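Every protein chain except one is present and positioned as in the full complex.
Our next item is chain A:
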Amino acid sequence: MQTEHIEDRSQGERASSSKEGREVKMAAIKLYGMMLSPNVTRVVTVLNELGLDFDSVDVDLRTGAHKHPDFLKLNPFGQIPALQDGDEVVFESRAINRYIATKYGSSGPNLLPTPSAKMEAWLEVESPHFFPLAQTVVYELLIKPLFGATPDTAEADKKAAELDKLLDVYEAHLAAGNKYLAGDVFTLADGNHMSWLFLLTKSPKAELVASRPHVKAWWEEISARPAWAKTVASIPLPPAV
């Protein structure tokens, strides 16, 4: 079913534009993935910050669509997201974000102000440090229960304890006169954190954020951005969350 979805997409678009009887401008950007995936919404966050139009192409992990040959052509690692911009195909959400922030930097806020050593350092911190810990906690304690699977609470607690120590460093950094991670302005460093940070605040470990005044204030500030409201609206979280 999902393979048809991927293959037939172009036919569907052409049909709708001729049915309309006028030229329908199709977005140059196609984002492949599912909106439940925070790695996909990491990219949606930045697309919305930049005010870019894009088409979502559903690649539902639950049906194995990500392992279909058509999708593997886009991302040989068979993971979501992948992004197509005209003829250009990019995968790995952070590479995608850097690509669109660079290419479309004049469409919206400048998410990659250069030179910024602080931004580069905290951008890097997200990937190997914050993300793996937040992912385990969120996956075990929020996502698994949503799909009726049994959480590994021991593993979640272990990673939550490590995340606790990590967030101490964030707290100190944000308390030292940094409104955002890179200083005075919102950058890609903040943006790349948002999708998993959001789910962390919806998980049983939300107090990791709520108990830290500067981390809490930072989250409240960045999640109040209008573009974020648009991103959250596109995440199909069940009402229970």
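The rule we apply is simple: a contact is a pair of C-beta atoms (placed from the backbone, for glycine too) under 8 Å apart; a residue touches a chain by one contact, two chains touch by 3 or more; residues count from 1.
One rule holds in what follows: contacts and distances are computed from a predicted model.
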Answering from "Aspartate aminotransferase", "Aldehyde dehydrogenase", "glutathione transferase" or "LOB domain-containing protein 27-like": the UniProt protein name of the missing subunit is "glutathione transferase"
Chain not shown: contacting residue from A:A65, A:L123, A:V138 or A:V215: A:L123
For the chain left off this view, which of A:A95, A:L146 or A:A206 is in contact with it? A:A95
Listed residues A:H173, A:R212 or A:R225, member touching the removed chain: A:H173
Across the whole complex, list the residues on chain A that are touched by the chain not included here. 76-77, 88, 90-92, 94-95, 98-99, 102-103, 115, 117, 120-121, 123-125, 127-129, 166, 169, 172-173
